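The complex appears here without one of its protein chains, the remainder shown in place.
For clarity, chains are labelled A, B and C in written order, and residue numbers in each chain start from 1.
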Amino acid sequence: MTSTDTTQATQQARRRLNTSKAMVEAITQEMERDDSIVYLGEDVGEYGGIFSSTTGLLERFGKDRIIDTPISETAFIGLGIGAATEGMRPIVELMFADFLGVCLDQIYNHMAKIHYFSGGNVKVPMVLTTAVGGGYSDGGQHSQTLWGTFAHLPGMKVVVPSNPADAKGLMTSAIRDDNPVVYMFHKGIMGLPWMAKNKRSIDIVPEGEHLVPIGKARVAREGSDATIVTLSLSVHHSLDVAEALAGEGIDVEVIDLRSLVPLDREAILDSVRKTGRLIVVDEDYLSFGVSGEVVATVTDVDPGLLKAPVKRVTMPDVPIPYAHDLEYAALPTRDRIEAAVREVVS
Amino acid sequence: MTSTDTTQATQQARRRLNTSKAMVEAITQEMERDDSIVYLGEDVGEYGGIFSSTTGLLERFGKDRIIDTPISETAFIGLGIGAATEGMRPIVELMFADFLGVCLDQIYNHMAKIHYFSGGNVKVPMVLTTAVGGGYSDGGQHSQTLWGTFAHLPGMKVVVPSNPADAKGLMTSAIRDDNPVVYMFHKGIMGLPWMAKNKRSIDIVPEGEHLVPIGKARVAREGSDATIVTLSLSVHHSLDVAEALAGEGIDVEVIDLRSLVPLDREAILDSVRKTGRLIVVDEDYLSFGVSGEVVATVTDVDPGLLKAPVKRVTMPDVPIPYAHDLEYAALPTRDRIEAAVREVVS
Amino acid sequence: MGAAMTESTHASESTTECTTTSTTTRSAPADAPVPDTRETSAPGRDLSDDTRLGLYSTMVLSRTYEEAILREYHADKGPGFDIGKGLIPGEMHLSAGQEPVAAGVCAHLTAEDAVTATHRPHHFAVAHGVDMKKMTAEIFGRTTGLGRGRGGHMHLFDPDVHFSCSGIVAEGYPPALGMAFAFKRRGTDAIAVAVAGEGAANQGAFHESLNLAALWKLPVVFIVEDNEWGISVARTASTAVSSNAVRAAGYGIPGERIEDNDVEAVYQAAGRAVERARAGEGPSLIEVATLRLWGHFEGDAQGYRTDLDDITALDPIPRYESRLREAGVLDDAAVDSARERAVTQVEEAIDFAKDSDIPDPADLMKYIFAEEER
Partner (left out) sequence: MGAAMTESTHASESTTECTTTSTTTRSAPADAPVPDTRETSAPGRDLSDDTRLGLYSTMVLSRTYEEAILREYHADKGPGFDIGKGLIPGEMHLSAGQEPVAAGVCAHLTAEDAVTATHRPHHFAVAHGVDMKKMTAEIFGRTTGLGRGRGGHMHLFDPDVHFSCSGIVAEGYPPALGMAFAFKRRGTDAIAVAVAGEGAANQGAFHESLNLAALWKLPVVFIVEDNEWGISVARTASTAVSSNAVRAAGYGIPGERIEDNDVEAVYQAAGRAVERARAGEGPSLIEVATLRLWGHFEGDAQGYRTDLDDITALDPIPRYESRLREAGVLDDAAVDSARERAVTQVEEAIDFAKDSDIPDPADLMKYIFAEEER
């Protein structure tokens, strides 16, 4: 099955899925073609993943391949690493990215470095999936995105889908990649029935094999007045703002990074070359993270491209508060994005 | 004992210490005035700290206050946190920052967040000391600086001394701070007898009470042609380059950040306003870290301040290699810094 | 301490009232000799009526509290169920069914003792006497809350009774060591109780904490609440042994497992462990077979669970009520009065929370760092 199949291409135009189903579809298709793939994690079996990342997989592939683990992230992520070095292609789920603190050593000192330490002789073809993001008052230990933390540490790819089709395509690519790939899915893009949904969380998804190359950003909306560089759920807020401002004649380009490692620096530069104005929207913490790197991508080449101060609409450097109003004061909301765009183009 | 004491002030001009002794002196003086201070960690007792961070403390304060721990970083860092919430002022050593992966949860989800979660009702006056840096072929799990990782995660201060006097002054301030402070000392600044030393690792240190305020950068060298923003060991490489280039009439300003959280953004801006040219020298990984944040500090305010592309002389995004020549190709060496300055001023 | 915790259930009595019941088992530590604290616990004597009433009242108060939280939590999540909506948004882990553990343990504690609880903290908070109004206000995200609305239901800190909790599984254990360490150095006989679920007992932090506490003879009582589930994962699918008590031998400390969610057996075992800790003899581990009466969190459909049919028959509160009625300790009047007192206290707390202010978004960046004071 490839997406060049004509019948499917016709169907593709019609078939809409939410993001979690698109993710699961990619996993299903890959598991069918490669039986060295297993999916390990907490509550990934009968529960189907706390954020529906594995719904239906147990029924389809059985307990030998869809495996509930003890709450021992270091042990089971390490297990995934060892299995990958021995030729399997495990997908391992860290339920919330916030829990990286109990297992980061396996992730960044082992999963990410074994290939290099071995001079390329040992491959670690593993996917680490993890849920990120807040906006539903889950408090400061269950609402972080932390992609800046992962992306800072070399040796692992980091992908961050924003919509159903990309979720499928990036998952397929991640599974087939011979390198460790961290696949970070925002709860707010999954289309979960029990959480506020963005309107693009159900969308057209190609039915057959679908690959989105890792490392290529996407121009989610073309525009000429200002560039918003963003990722994941914030893509939708940014698109909403861009659509709203279009009526006023403010033409905003929205870049969906899709991948932090590798980072598509050319896509950022191309857009800023065109617009001269940059807003970075990032749900991760402000300092020492994604927003600074996006900016430096421009200044590494030519600070003169920037015709106005850069606006960084991010989670400020604060532990994420629980109370709804405080959390929404911290999140990169549409209001904050809109204000930033207005300021940059003024 | 305060540094305003006249006799001492005279002595101060003469008395030189290496950085590790200066650190230990601060700890000693604080432990003498406050018996709620204990020092916990691996090999901090009889061994005196693998990087001489506690030499002589056991003899002075005994086993009740200078305490060797099992290799259980999560347990003993957590213990420090609990003790701090109950009114003690523990100093806890993580032998290498590279080991953060086995205990990051206690550090970033607990130590750093308890004060906020409690609405300010629970204080965590704890110092987490940790050794960073490479340059002696210790391989990719023992050579990282990782200060970008710590600084990205909110709720803890992060200080990074570069010389003996600051090591003492920042340690005193860290101990007295009512907040968690991560104190990151580069092995290459300690003046260890068994490691290549930078020439400023032995220097004048005030004898009495000496505080360096946390959050204030230091202009390590004034200059008008270009600004190097840097920290820790790289301050010395930068100063060496600045001194060498001075002969050619290139006048480089060197900013020693001293603290990443809080970050002295004004100091960065003041210098760039003056020179218009920026080089960031950082031994941490290039992307999503310190160098990007320094750049964004400028572009947040006015990208027009930058008259040339910014040069980031950092560890590239690679697991730190073992072989000497490869490691030195990755490190921000004098050669790389010099080339960057020349390019920026050309 | 919480109003419904009658004084009679406090530590002062534990030394004379502990008995060994057939539901407790203590595995012989395989290593260093461990003092048998049962000898000092006057075996064979029953709990006093006051103690039993106290345990019962604490359980009732805790349940009453959670029923009210349940009601408020679901009151305005609709249409449908949106977890982020309502007066109480976010995940909600209720402890209904697990009250015997908290009641039995906390009956031995005073406000000087510390408790570090889990993501499912309410029963321990109630039993340890956390300020119910401030706790409720925190759960409602109000300025009058324990954390001024910054923490939420998984992050309750009440320094007045040394209570805290954490949303990261097993990571509440290590800080308890430090509290105990501070108490010990200060020369008080205060202790720390560290709580975790049976799922948490497979985390590294569990092991490290037990070893370190045992090594340094810290005054800690480690509690494992075995409710048989870690979200949807059955104990048998997570744990290589059928009792965590056997793990205590790996640290040379006493380990005990209480079967059948028996509040009195918990009370007695905890009495021994608390006494041992206060006496400077080091930590103990107690696992209690308890019951998760409701879902892992609210909204959990529990499709994975096959033990739900007869579950109400296992509810420990009616069971203990019958037992006490049979023993003549409790009658209709006492039951009613326990409930009424509980309802009054709980509804006052709920009202207090609802009447309190919502935090001002302008104050977002307050309380990240403490002001310098020294």
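Convention: a residue touches a chain if its C-beta (ideal position, glycine included) is under 8 Å from a C-beta of that chain, and two chains touch if they have at least 3 such contacts.
The structure presented is a predicted model; accordingly, all values stated were derived computationally and were not measured.
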Which chains here touch the chain that is missing from view? A, B, C
With respect to the chain omitted from the figure, which of A:H142, A:K157 or A:R336 is a touching residue? A:K157
Determine which one of C:F140, C:F163 or C:Y251 touches the chain that has been left out. C:Y251
From the list B:E42, B:D284 or B:E338, which touches the chain that is not on show? B:E42
Which one touches the absent chain: A:V44, A:L57 or A:A83? A:A83
Chain B, residues in touch with the chain not shown (by the definition above): 42-43, 45-47, 50, 68-72, 74, 98-99, 101-102, 135-142, 193-196, 316-319, 321-326, 328-330
Touching the hidden chain in the full complex, which residues of chain C are there? Just list them. 27, 30-32, 202-208, 210-212, 214-215, 237-243, 246-247, 249-253
Contact footprint on chain A, counting only the chain that is left out: 64, 69-70, 72, 74-88, 90, 102, 105-106, 109-110, 113-123, 125, 154-155, 157, 176-179
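The working rule: only the chains that are shown with their structure count from here on.
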Greatest Cα-centroid separation from chain B: which chain? C
So, what's the distance in Å between the C-alpha centres of chain B and chain A? 32
If you average the Cα atoms of chain B and of chain C to get two centres, how far apart are those centres in Å? 41
Centre-to-centre distance between chain C and chain A (centres being mean Cα positions), rounded to whole Å: 37
If I count partner chains per residue in chain B, which residues reach a count of at least 2? 74, 102, 105-106, 109, 113, 116-117, 154-155
At which residue positions does chain C touch at least two other chains? 147, 149-151, 155, 166, 168, 171, 204-205, 368
